[in-house]
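First the structure, then my questions, so here it is.
Heads up, one of the protein chains got dropped from this complex, but the rest are sitting where they should.
And now, chain A:
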Amino acid sequence: MNITKNDLKKINDFVWEIPKSFRADMRAPARIFATEKLLEEIFRDRSMEQLVNVATLPGIQKHALVMPDAHEGYGFPIGGVAAMDLDEGVISPGGIGYDINCGVRLLRSPVKWFEVEDKLEELATEIYHAVPSGLGRGGRLVFDKNKFDLMLGGGAGYLVEEGFGKENDVLHLEAQGNLSQADPSLVSNEAKRRGKDQLGTLGSGNHFLEVQRVDEIFEETAAKAFGLFKDQLVILIHTGSRGLGHQIATDYIRLMMSAMPKYGIVLPDRELACAPFRSPEGQKYFAAMCAGANFAWANRQTITHWIRESWRKVLGDLSGELEIVYDVAHNIAKIERYKIDGKEKELCVHRKGATRAFGAGNSELPDDYKGVGQPVLIPGSMGTASYVLVGTNESAGLSFSTSCHGAGRRMSRHGAKKIWRGSDLKKQLEAQGIIVRAGSMSGLAEEAPLAYKDVEEVVGAVHGAGLAKKVARLKPLAVIKG
């Protein structure tokens, strides 16, 4: 059944609803956070149908949700959010994605960008060489079997123990960079072999590093708490759990497909494969997924360490230290508490291409952010603007404390490559004064800014809906890709 705009009920300028009556197998209504303009774009692919499919999952609470940067995925749409009852509900690897804990980390420097302008080319080159893509040669850091398992169990904190960071680094990471429910013994040998030499590697696709400048501050109090000021030089890291996470997802989707008949679960798309959260399959996947998430935090910690080394090498001690603003996961399931029908309960919140956005006062936030809320990091498409937002308390009721995760694609990679050549794109970016260091020109073409939705419109919708509020806009100085 095709969904059209006529099937939607307008809740307000930023929220639309597909009623539960739309399809007989829906267990909850579905809500879309978008402006009218973004809604048109979302209708261009199969995101809506995929969102309706999510609403059929057992144990889903309140609404199946999708963020304004929604686009077609497989199983869940990208930008999809679903919170499940722990006793009655399921956990679905497809609701987290293959790149477990793909996420973003922002580093801040104490300098204004123009104070080090003459060193930017050298800095970009240095970082490009320090952080391998991992598509060919392996990473620079390989742990033995014992240490690898300790890392899967300990996340970013284990890397700090190994000398890859400062003790207080973990305070400014989602979940402090470690999900304690992780069980490395539930991660297959194949997954471990795929991830063996991938710590500290960037990967391909939409993953990138950017040296950026703070272009505009919208909210002074939050900016000050996050240590951000106008013209400041900052560095954004966007990568995930690499082959290890991909293999965990592959292994467990397969396991769940074979387990579903046992639990009497029938689904409209195999990629939604799931198992009851409390079942052995559900618990094993959750523990393995947590280990995958820890690998991703360890990966971003390793990359942070090498970027700090590059920074010191190029700029010496005079330009100070790089500190972590925050680190957020885009693809993850977390156990969080929300009010359902007036009663607070624990839920398994799936976020696939969506960012947690806790408001002020949340007990997980570090002391210096408690008064303002959680930093929400939104990478724009390559070469355009990125945003720092701050979570609101309102979002708990609206979206299980969730915001968007990026600009969201609107054109296929294949389509983008047909229109743009990587080398032309490089010239265009350079004409705007942006330094480009990229291993693959076709990879660059796939990420052409026009292949994405307008990040301003997406962030505007999130701000307007009250999911998170704008704090700062960041503009690129250098783009570094695998």
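By our rule, contacts are C-beta pairs under 8 Å (C-beta built on N, C-alpha and C of every residue); 3 or more make two chains touch, one makes a residue touch a chain; residues count from 1.
Everything that follows uses one rule, which is that contacts and distances are computed from a predicted model.
Q: Among "Archease domain-containing protein", "AzlD domain-containing protein", "Spermidine/putrescine ABC transporter permease" or "Carbon monoxide dehydrogenase", find the name that the UniProt record gives to the complex chain excluded from display.
A: Protein name of the absent chain (UniProt record): "Archease domain-containing protein".
Q: Touching the hidden chain in the complete assembly: which of A:Pro110, A:Gly205 or A:Gly227 does that?
A: A:Gly205
Q: If the hidden chain were put back, which of A:Arg31, A:His172 or A:Arg194 would touch it?
A: If we include the chain that is not displayed, A:Arg194 is the one touching it.
Q: May I ask which residue of A:Lys284, A:Arg409, A:Lys426 or A:Arg473 touches the chain that does not appear here?
A: A:Arg409
Q: Under the stated touch rule, tell me which residues of chain A contact the chain that is not displayed.
A: Touching the chain left out of view, chain A contributes residues 45, 71-75, 78, 97-99, 134-137, 190, 193-194, 203-205, 243, 246-247, 249-250, 253-254, 257-258, 269-271, 273, 409-415, 440, 442.
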